[in-house]
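Reviewing the structure listed below.
Every protein chain but one is kept in place in this view of the complex.
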Amino acid sequence: MTDIKDKKPILQLVGVRKTFNDFAAVEKIDLDIFEGEFFTIVGPSGSGKTTMLRMLAGMEAPSEGNITLHGERINDVPANKRPTCLVFQSLALFPHMSVGQNIEFPLKIKGVDAATRKARALELMAIVRLPASYYGKNVMKCSGGERQRVALARALAYDPEVLFFDEPLSAIDYKLKKILEKELKDLHRETGKTFIYITHSLEEAMVMSDRIGVMRAGRLIQVGTPEEIYAAPVDRFVSEFVGEVNVIELKREGEGWRGVNLPGAFRAAPPKDAPQADSTFVVVRPEFMRFLNDGEEADNTLEGVVYNEYSLGSRIQYQVRVGDKVMLVELSRSNALPAAANRNVRLGWDVRDAISVKA
Amino acid sequence: MSNAMTETTLAGAPEAARAPLSARFAALWAAAGVRCAVPVVVLLAAGFLAPLIAIFAYSFAPPRSFDVFRAFSLANYAELFSPDNTVWLSFAWSIGFALVTCALLAVISYPIAYGMVFLFGRWSSLVSVLFVFPLFVSENVRLYGWVLFFIKNGVLDGSLKWLGLGGAPEVLYTPGAILAGMVYTYLPFMLFPLTLGLSMVPRDLIDAARDLGANRFQIWREVEVPLAMPGILIGMLLTFVLAIGAVSEAKILGGQSVIVISHDIEIAFTYAQNWPLGSALAVLVTAFIGALTLAVFARLDLDRLLGRR
Partner (left out) sequence: MEQDKLRTRVFIALWSAFVVLLVYLPLACVALASVSKGRYFAFPIRAFSWEWWEKTTDSIEISMIVENSLLVAAVVTVFSVVIAFFGALAFARYDWKGRKLYQKLILLPVFFPQPVLGLALLLAYSALGITTSWMTAVFAHMVWIVPVVTLVIAIKVYGFDPSLEEAAFDLGASRVEVMTNVTLPLLWPGIWSGALFAFLLSWGNFPLSLYTAGADSTVPKWLYAKMVAGYSPMVPALGTMATLAAAAVLLGGALLGAIVKKARAA
C-alpha cells in the first residue's frame, strides 16, 4: 500500500462543531481525509458519528468550524450540489420505483436521456453483481443483499468523488455481511473513489479500512491505521472497544507499582514507558495472558481459579477469578488447559505485551 | 340428523385439539373479527343502506305521490332529463364549485400538511387541534361569521371606512362567496388526509433524493407526490364529494343567488312536496358520488394508510 501521507487531502475538517440547542453532538473536530482512502469512523451509538456524516454529506451545517473539499469551503453547499453521495442506513430506496429506476434516478435528475440511462444502469448493475434481469424488478421484492447492491449502484450512478456509508450492513446477517464487506473493499479498489464509512463495529472497520477514527461523546479520540488502533490504543475506551481486554489499574508505591483491587501481595513490574502520574491503567489482551507451569516465570504473575471456559472456535477463552476481579486468558485450541474447571492456576504476562493507557 | 351432527363433532374435535396453538388463535380471532364487525354493519345497513334503498324505491313512484312500492313510474327521471328542465344547471354549479374547491384546497393545505409532518415537531399536535376544532362548531355559525365580516357595515367594511379607504367591495351573495365558504368549510377534510399521506413518506427518501442531486421541485414530483398519493387521493375525493352535496354555503353566503343540487333536492322534499322527484335527483347524486368513491376506494389499501404511524 502506498503511504497514505503522500496523498492529497480531499476533505478537511477544521474545528468542526455541531450543537442542537444546548447539546453538542460533535465537538471541535480536526481531520484530514485523503483522496482515495477508505476511512471509517467508529463509535458507540450517540457518539456523534452520524451527525458528523450528515455534515459531510450536506444534510446538516456545522455550527462552528469549516469543512473544505479540495480546499474550498463547502459548509453551506447543500447535499444536492455536493459531489458526494450517502448510502443510508435504511438504504432509502424509492419503493415506487423499480431497480432500474432507482439506479437511474440521479441520471434522470441530471437530464440524461433514457437510452444512455439504461445503458449506464446495466453497467452499474454488473459492477455491483446484480443480474441484468433485475432491471425491471420492484425494489421492495428484492432481498436484503440485493437492496444493498441497488443502493450502492444508485450512489455510484451519481458519480460522486466521495461516497459515504451510514452503517449500511448493520441489519444484515453475519455470513452475507462478510461477503458484502469484501465486495465493498473490492469496489473501493476498482473505483478508486474516497469512501467514508461509519459503523459501531470495530471488527467491520478493521476488515475494510485504510484508516479508522474512533469517536466518543462527540470527540474524535484516535485516528490511525487498523494496526495502530489495535496495537496502541490511546486510552482505556479505545482498547476496550477493540475487543475484550484485561484492564489493570496500577498505583505508584514508593519505587514500585501496586495493583488496585488485586490480592494484596501483588507487586507489578514497572510498566513500559511508565507515566509520571501516580496511577495508570495497563491493558493486556487475553491472548497475551498465559498460564504458568511450575517454575515458569513472567514479569507479572497472579494466582486464581478458573470458573468458566468458552469456545471461540479455533481458540478457547478462560475466565479466571483473581480476588474480586475476573481475568481473561485465551489459548489456541491445541494448547488447551486440561481439566480446567475450578482448577487453581497461576497466570502471568510480560511488560512488553501490556499497553499503558489513560483512564 | 342427530347422527350426522355427532359425527361432525367427533371428527372436528380432535382436529381442533391437534391444531397448533397459533392456528387455534387464528381461528378464534377470525370469528372474533366477524363478531366485532356486526354492530357497525347492522347500524350502517339500517342507517345508510336502507335509506339509500328507500330513495331508490321512491324515485320510481308517480310524481307528487307517496305510493312507494305500489306503483312503478319513470316519470321522475323523464322530468329530470327533459330538455326544458334546468336542474342540470344546479348540477353544473355543484360540480364546478366542487372541482375548484378541491383544487384550491390542495394548494392551500399542502404546505401546512408538509409542515405538520416534517417541520413543526412537537407543535404539530397543537396545529392539528387548531384545525380540528372548527369541525365541532356547526358550519352555519362559522359561515355566519363570514357574513358578519363581509356585510355592509360589517367588520371589513367598517374597518376600511374607519381607515378612510371607502367601503369594502360587495362580496356577499355571489358565487365567489359560495366558493370561499366551501374552501373554508372543507379545509380539514383535505388537510388531514394530506397529512396522513405525507407521513407515509420516510424522511430518508427525501434526504436521499436531495443527496442524489434533486432540487426541491424534483423531490416533490418524483418522491413526495407519488408516495403520498393515497392521502392526496382521499383528500381530493373527500372534499369533492362533500362539496358536491354542500348546501349551507349557498344558502348563507350565497343568499340563494345560486341553487346548488342539494338545495334542489331539499326544495323537492320540502316546499314542492314532490318526494319522488327529490328522490330521483338524490339517486342521481348518489350514483355519481358512489361511482367516484368506489373507483378511488378500489385502489386504496387502508391498512397501509392508517397503520403506519
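A and B label the chains in the order they appear, each numbered from 1.
Note that in this section contacts are C-beta pairs under 8 Å (C-beta built on N, C-alpha and C of every residue); 3 or more make two chains touch, one makes a residue touch a chain.
These numbers come from a predicted model, not from an experiment.
Asks: So which of B:P20, B:P39, B:P83 or B:G164 would be touching the chain we can't see?
Replies: Checking the options B:P20, B:P39, B:P83 or B:G164, the one contacting the hidden chain is B:P39.
Asks: Hey, which chain B residues sit against the chain that's not shown?
Replies: Residues 25-26, 29-41, 43-44, 47-48, 50-52, 54-55, 57-58, 68, 108, 111-112, 114-115, 119-120, 127, 129-131, 133-146, 148-149, 151, 153-155, 157-159, 162, 184, 187, 216, 237-238, 241-242, 244-248, 251-252, 262, 265-266, 269, 275, 278-279, 282, 285-286, 289, 293, 297, 300, 302-303, 306-307, 309 of chain B touch the chain absent from view.
The working rule: only the chains that are shown with their structure count from here on.
Asks: Find the geometric centre of each of chain A and chain B from their Cα atoms only, then give the gap between the two centres in Å, rounded to an integer.
Replies: For chain A versus chain B, the centre distance works out to 54 Å.
Asks: Touching chain B in the complex: which residues of chain A?
Replies: Where chain A meets chain B, its residues are 57-59, 78-80, 84-86, 88, 90, 92, 94-96, 105-106, 108-110, 154-155, 158.
Asks: Considering only the defined contacts, which chain B positions touch chain A in the complex?
Replies: Residues 202, 204-205, 207-215, 218, 222-223, 226-227 of chain B touch chain A in their complex.
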